[in-house]
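With one protein chain withheld, the remaining protein chains of the complex are depicted in position.
Then we have chain A:
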Amino acid sequence: MKKKMRVLWLSAIACNGNTHSFLNYPYMEQFLDDFEFIYHPVIDSEYSLEDIVSKEITCDILLIEGAISKEFKRADVSVVDIIEKYSKIVQKIVTVGTCATFGGIFRESGYEETSGLHFDKEEPLKTHKDLLDKTISVSGCPVHPEVLVNTLYAIKKSAALKLDNFLRPKEFYAYTVHNGCTRNEYFEYKVDNHRFGELEGCMFYDHGCQAPFTHGSCNKILWNEVNSKTRAGVPCMGCTEPTFPRQNLFSTKKNMAIPENLPVGVGKRVYLTLAGISKAFKIDRLEKKLIDD
(Lines give C-alpha, C1' and ligand atoms only; values in the text may rest on other atoms or scores of the structure.)
Protein backbone atom coordinates (compact mmCIF):
# COMPACT_ATOMS: atom_id res chain seq x y z
CA MET A 1 0.00 0.00 0.00
CA LYS A 2 1.36 3.42 -0.94
CA LYS A 3 2.24 5.75 1.87
CA LYS A 4 -0.32 8.43 2.60
CA MET A 5 0.79 11.85 3.71
CA ARG A 6 -0.31 12.61 7.24
CA VAL A 7 -2.04 15.94 7.66
CA LEU A 8 -3.11 17.86 10.76
CA TRP A 9 -5.91 20.38 10.13
CA LEU A 10 -5.81 22.81 13.02
CA SER A 11 -8.70 25.19 13.38
CA ALA A 12 -7.79 28.50 15.06
CA ILE A 13 -10.23 31.48 15.22
CA ALA A 14 -12.32 30.38 12.28
CA CYS A 15 -15.82 30.03 10.86
CA ASN A 16 -14.89 26.70 9.20
CA GLY A 17 -15.55 28.27 5.80
CA ASN A 18 -12.37 26.77 4.40
CA THR A 19 -13.44 23.36 5.67
CA HIS A 20 -16.77 23.69 3.89
CA SER A 21 -15.07 24.84 0.72
CA PHE A 22 -12.67 21.90 0.93
CA LEU A 23 -15.60 19.46 1.29
CA ASN A 24 -16.73 20.55 -2.18
CA TYR A 25 -13.54 19.22 -3.73
CA PRO A 26 -14.90 16.99 -6.52
CA TYR A 27 -12.25 14.25 -6.31
CA MET A 28 -12.28 13.71 -2.55
CA GLU A 29 -12.04 9.94 -2.82
CA GLN A 30 -8.80 10.21 -4.75
CA PHE A 31 -7.52 12.82 -2.31
CA LEU A 32 -8.23 10.63 0.71
CA ASP A 33 -6.35 7.83 -1.04
CA ASP A 34 -3.23 9.96 -0.98
CA PHE A 35 -3.62 11.92 2.26
CA GLU A 36 -4.99 11.12 5.69
CA PHE A 37 -6.04 13.50 8.42
CA ILE A 38 -4.58 12.65 11.78
CA TYR A 39 -7.09 15.26 12.95
CA HIS A 40 -9.73 17.39 11.23
CA PRO A 41 -12.51 19.34 12.97
CA VAL A 42 -15.34 17.79 10.91
CA ILE A 43 -13.90 14.75 9.14
CA ASP A 44 -13.51 11.49 11.10
CA SER A 45 -9.89 11.09 12.01
CA GLU A 46 -7.70 8.73 13.97
CA TYR A 47 -6.97 11.04 16.89
CA SER A 48 -9.01 13.38 19.02
CA LEU A 49 -8.11 17.01 19.65
CA GLU A 50 -7.07 16.00 23.18
CA ASP A 51 -4.64 13.46 21.68
CA ILE A 52 -3.22 16.13 19.40
CA VAL A 53 -2.55 18.60 22.19
CA SER A 54 -1.41 16.12 24.85
CA LYS A 55 0.81 13.89 22.71
CA GLU A 56 3.08 14.42 19.74
CA ILE A 57 1.55 12.54 16.80
CA THR A 58 3.67 11.92 13.70
CA CYS A 59 2.61 14.27 10.93
CA ASP A 60 3.86 15.59 7.55
CA ILE A 61 1.86 18.73 6.93
CA LEU A 62 0.29 21.22 9.32
CA LEU A 63 -2.71 23.07 7.93
CA ILE A 64 -3.83 26.13 9.86
CA GLU A 65 -7.31 27.52 9.33
CA GLY A 66 -8.37 30.75 11.03
CA ALA A 67 -6.72 33.77 12.59
CA ILE A 68 -4.15 33.31 15.31
CA SER A 69 -3.88 34.78 18.80
CA LYS A 70 -1.86 33.41 21.69
CA GLU A 71 -4.96 33.96 23.82
CA PHE A 72 -7.06 31.55 21.77
CA LYS A 73 -7.11 27.95 23.01
CA ARG A 74 -8.08 24.57 21.58
CA ALA A 75 -8.56 21.80 24.14
CA ASP A 76 -7.25 24.21 26.79
CA VAL A 77 -3.95 24.72 24.99
CA SER A 78 -2.97 27.93 23.20
CA VAL A 79 -3.09 27.51 19.40
CA VAL A 80 0.30 29.19 19.22
CA ASP A 81 1.75 26.42 21.42
CA ILE A 82 0.11 23.74 19.26
CA ILE A 83 1.49 25.39 16.11
CA GLU A 84 4.96 25.63 17.63
CA LYS A 85 4.93 21.98 18.69
CA TYR A 86 3.85 20.58 15.32
CA SER A 87 5.78 23.05 13.19
CA LYS A 88 8.97 21.39 14.43
CA ILE A 89 8.04 17.96 13.13
CA VAL A 90 6.21 18.68 9.86
CA GLN A 91 7.79 19.19 6.43
CA LYS A 92 5.48 22.03 5.50
CA ILE A 93 2.98 24.42 7.06
CA VAL A 94 0.09 25.69 4.99
CA THR A 95 -1.96 28.69 6.11
CA VAL A 96 -5.40 27.91 4.71
CA GLY A 97 -7.54 30.94 3.89
CA THR A 98 -7.22 34.69 4.42
CA CYS A 99 -7.64 34.61 8.23
CA ALA A 100 -4.70 32.24 8.77
CA THR A 101 -2.64 34.18 6.23
CA PHE A 102 -3.41 37.84 6.97
CA GLY A 103 -5.87 37.92 9.88
CA GLY A 104 -8.95 38.40 7.67
CA ILE A 105 -12.36 38.96 9.22
CA PHE A 106 -11.36 37.38 12.56
CA ARG A 107 -8.58 39.92 12.96
CA GLU A 108 -11.47 42.00 14.32
CA SER A 109 -12.26 39.40 17.03
CA GLY A 110 -11.84 40.25 20.72
CA TYR A 111 -8.71 38.15 21.13
CA GLU A 112 -5.46 39.93 21.81
CA GLU A 113 -3.14 40.58 18.85
CA THR A 114 -5.08 38.58 16.29
CA SER A 115 -3.33 38.15 12.93
CA GLY A 116 -2.25 35.64 10.32
CA LEU A 117 0.71 33.36 10.98
CA HIS A 118 3.27 35.60 9.25
CA PHE A 119 1.32 38.73 8.35
CA ASP A 120 -0.89 41.28 10.08
CA LYS A 121 -2.69 42.47 6.97
CA GLU A 122 0.24 43.49 4.67
CA GLU A 123 2.71 43.86 7.50
CA PRO A 124 5.21 41.02 8.02
CA LEU A 125 5.35 39.85 11.65
CA LYS A 126 8.45 39.30 13.71
CA THR A 127 7.05 36.17 15.34
CA HIS A 128 7.47 32.69 13.78
CA LYS A 129 10.19 33.93 11.44
CA ASP A 130 11.94 30.57 11.81
CA LEU A 131 8.92 28.98 10.09
CA LEU A 132 9.02 31.18 6.97
CA ASP A 133 10.93 28.61 4.91
CA LYS A 134 8.39 25.94 5.74
CA THR A 135 5.23 27.96 5.09
CA ILE A 136 3.05 28.18 2.01
CA SER A 137 0.00 30.44 2.14
CA VAL A 138 -3.19 29.79 0.24
CA SER A 139 -5.38 32.82 0.88
CA GLY A 140 -9.05 33.27 0.04
CA CYS A 141 -12.27 33.65 1.95
CA PRO A 142 -12.66 30.76 1.57
CA VAL A 143 -9.71 29.19 -0.24
CA HIS A 144 -10.58 27.50 -3.52
CA PRO A 145 -10.52 23.73 -2.83
CA GLU A 146 -8.43 23.01 -5.95
CA VAL A 147 -5.85 25.59 -4.92
CA LEU A 148 -5.54 23.92 -1.50
CA VAL A 149 -5.50 20.35 -2.83
CA ASN A 150 -3.10 21.07 -5.69
CA THR A 151 -0.75 22.79 -3.26
CA LEU A 152 -0.84 19.67 -1.06
CA TYR A 153 -0.08 17.47 -4.07
CA ALA A 154 2.83 19.73 -4.99
CA ILE A 155 4.18 19.19 -1.46
CA LYS A 156 3.64 15.44 -1.79
CA LYS A 157 5.56 15.39 -5.05
CA SER A 158 8.25 17.67 -3.61
CA ALA A 159 7.62 20.08 -6.48
CA ALA A 160 9.28 23.46 -5.96
CA LEU A 161 6.47 26.02 -5.88
CA LYS A 162 7.43 29.60 -6.67
CA LEU A 163 5.93 31.87 -4.03
CA ASP A 164 5.02 35.56 -4.08
CA ASN A 165 5.87 38.07 -1.31
CA PHE A 166 2.98 36.75 0.79
CA LEU A 167 4.19 33.12 0.41
CA ARG A 168 1.36 32.33 -2.02
CA PRO A 169 2.07 29.89 -4.89
CA LYS A 170 2.46 31.98 -8.06
CA GLU A 171 0.83 29.14 -9.97
CA PHE A 172 -2.49 30.30 -8.50
CA TYR A 173 -1.85 33.85 -7.30
CA ALA A 174 0.30 35.48 -9.98
CA TYR A 175 -2.80 36.24 -12.05
CA THR A 176 -5.55 38.65 -11.16
CA VAL A 177 -9.19 37.58 -10.91
CA HIS A 178 -9.73 39.90 -13.90
CA ASN A 179 -7.82 37.34 -15.99
CA GLY A 180 -10.45 35.11 -17.51
CA CYS A 181 -13.37 37.38 -16.58
CA THR A 182 -16.12 37.00 -19.15
CA ARG A 183 -16.92 40.72 -18.89
CA ASN A 184 -13.56 41.95 -20.17
CA GLU A 185 -15.10 43.50 -23.29
CA TYR A 186 -17.19 45.75 -21.04
CA PHE A 187 -14.11 46.66 -19.01
CA GLU A 188 -12.16 47.57 -22.15
CA TYR A 189 -14.83 49.97 -23.39
CA LYS A 190 -15.75 51.27 -19.91
CA VAL A 191 -19.35 50.09 -19.99
CA ASP A 192 -20.78 49.67 -16.50
CA ASN A 193 -24.46 49.15 -17.16
CA HIS A 194 -24.53 46.28 -14.72
CA ARG A 195 -27.24 45.42 -12.25
CA PHE A 196 -26.65 42.69 -9.69
CA GLY A 197 -27.27 39.23 -11.09
CA GLU A 198 -27.03 40.38 -14.68
CA LEU A 199 -24.39 38.81 -16.86
CA GLU A 200 -23.56 41.93 -18.86
CA GLY A 201 -21.62 45.07 -17.99
CA CYS A 202 -18.42 45.64 -16.03
CA MET A 203 -18.62 45.94 -12.25
CA PHE A 204 -15.30 47.74 -11.75
CA TYR A 205 -16.48 51.31 -12.26
CA ASP A 206 -19.45 51.50 -9.92
CA HIS A 207 -20.08 48.21 -8.17
CA GLY A 208 -16.87 47.67 -6.24
CA CYS A 209 -15.37 44.85 -8.33
CA GLN A 210 -11.78 44.33 -7.16
CA ALA A 211 -10.82 41.76 -9.82
CA PRO A 212 -8.28 43.94 -11.68
CA PHE A 213 -6.13 44.24 -8.55
CA THR A 214 -6.88 40.99 -6.72
CA HIS A 215 -4.50 38.06 -7.06
CA GLY A 216 -6.34 34.80 -7.57
CA SER A 217 -7.48 32.21 -10.08
CA CYS A 218 -11.26 32.43 -9.61
CA ASN A 219 -11.96 33.02 -13.29
CA LYS A 220 -9.39 30.46 -14.45
CA ILE A 221 -10.21 27.65 -12.01
CA LEU A 222 -13.96 27.93 -11.61
CA TRP A 223 -15.84 27.24 -8.38
CA ASN A 224 -17.63 23.88 -8.34
CA GLU A 225 -16.12 23.65 -11.82
CA VAL A 226 -18.83 25.95 -13.22
CA ASN A 227 -18.83 29.49 -11.86
CA SER A 228 -17.17 32.49 -10.24
CA LYS A 229 -18.48 35.61 -8.52
CA THR A 230 -18.14 37.81 -11.60
CA ARG A 231 -19.72 35.17 -13.83
CA ALA A 232 -22.67 34.88 -11.46
CA GLY A 233 -23.22 38.66 -11.39
CA VAL A 234 -21.49 39.67 -8.16
CA PRO A 235 -18.32 41.78 -7.96
CA CYS A 236 -15.02 40.27 -6.86
CA MET A 237 -14.55 41.21 -3.19
CA GLY A 238 -10.78 40.87 -3.16
CA CYS A 239 -10.93 38.02 -0.62
CA THR A 240 -7.42 36.70 -1.35
CA GLU A 241 -5.75 39.99 -0.46
CA PRO A 242 -4.35 41.23 2.87
CA THR A 243 -6.74 44.19 2.68
CA PHE A 244 -9.78 41.90 2.92
CA PRO A 245 -12.41 42.70 4.12
CA ARG A 246 -12.75 46.26 2.86
CA GLN A 247 -15.76 48.39 3.69
CA ASN A 248 -18.52 49.08 1.15
CA LEU A 249 -17.83 46.00 -0.94
CA PHE A 250 -20.53 46.88 -3.48
CA SER A 251 -19.40 50.38 -4.37
CA THR A 252 -16.23 51.60 -6.05
CA LYS A 253 -14.22 54.14 -4.08
CA LYS A 254 -13.64 57.07 -6.41
CA ASN A 255 -11.98 60.44 -6.23
CA MET A 256 -13.76 62.87 -8.55
CA ALA A 257 -15.01 59.94 -10.68
CA ILE A 258 -11.60 58.24 -10.89
CA PRO A 259 -11.37 54.79 -9.25
CA GLU A 260 -8.96 54.93 -6.31
CA ASN A 261 -7.57 51.46 -7.00
CA LEU A 262 -6.38 50.86 -10.54
CA PRO A 263 -5.50 47.61 -12.31
CA VAL A 264 -2.21 46.11 -11.03
CA GLY A 265 0.82 47.77 -12.62
CA VAL A 266 -1.10 50.52 -14.45
CA GLY A 267 -0.06 54.10 -13.74
CA LYS A 268 -2.75 56.73 -13.19
CA ARG A 269 -1.77 58.94 -16.13
CA VAL A 270 -1.67 55.99 -18.52
CA TYR A 271 -4.94 54.65 -17.18
CA LEU A 272 -6.71 57.99 -17.64
CA THR A 273 -5.37 58.38 -21.17
CA LEU A 274 -6.56 54.90 -22.11
CA ALA A 275 -9.89 55.41 -20.37
CA GLY A 276 -10.38 58.70 -22.23
CA ILE A 277 -9.81 56.96 -25.54
CA SER A 278 -12.02 53.97 -24.68
CA LYS A 279 -14.83 56.22 -23.49
CA ALA A 280 -14.87 57.96 -26.86
CA PHE A 281 -16.26 54.76 -28.37
CA LYS A 282 -20.01 54.49 -28.16
CA ILE A 283 -20.71 50.86 -28.85
CA ASP A 284 -24.46 50.39 -29.07
CA ARG A 285 -24.11 46.63 -28.92
CA LEU A 286 -22.59 46.90 -25.43
CA GLU A 287 -24.67 49.83 -24.19
CA LYS A 288 -27.94 47.96 -24.56
CA LYS A 289 -28.97 44.53 -23.34
CA LEU A 290 -27.75 41.61 -25.45
CA ILE A 291 -30.24 39.14 -24.01
CA ASP A 292 -33.45 39.24 -21.95
CA ASP A 293 -34.62 42.49 -23.59
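Here, a residue touches a chain if its C-beta (ideal position, glycine included) is under 8 Å from a C-beta of that chain, and two chains touch if they have at least 3 such contacts; residues count from 1.
Heads up, the rule we're going with is that contacts and distances are computed from a predicted model.
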| item | value |
| --- | --- |
| Protein that the absent chain corresponds to, by UniProt name, given "ABC transporter permease", "Hdr menaquinol oxidoreductase iron-sulfur subunit", "TetR/AcrR family transcriptional regulator" or "Anti-sigma regulatory factor" | "TetR/AcrR family transcriptional regulator" |
| Contact partner of the left-out chain, one of A:Glu29, A:Glu112, A:Glu260 or A:Asp284 | A:Glu260 |
| Which residue of A:Arg246, A:Lys268 or A:Lys289 touches the chain not shown here | A:Lys268 |
| Interface with the undisplayed chain - residues on chain A | 254-258, 260, 268-269, 272-273, 276-277, 279-282 |
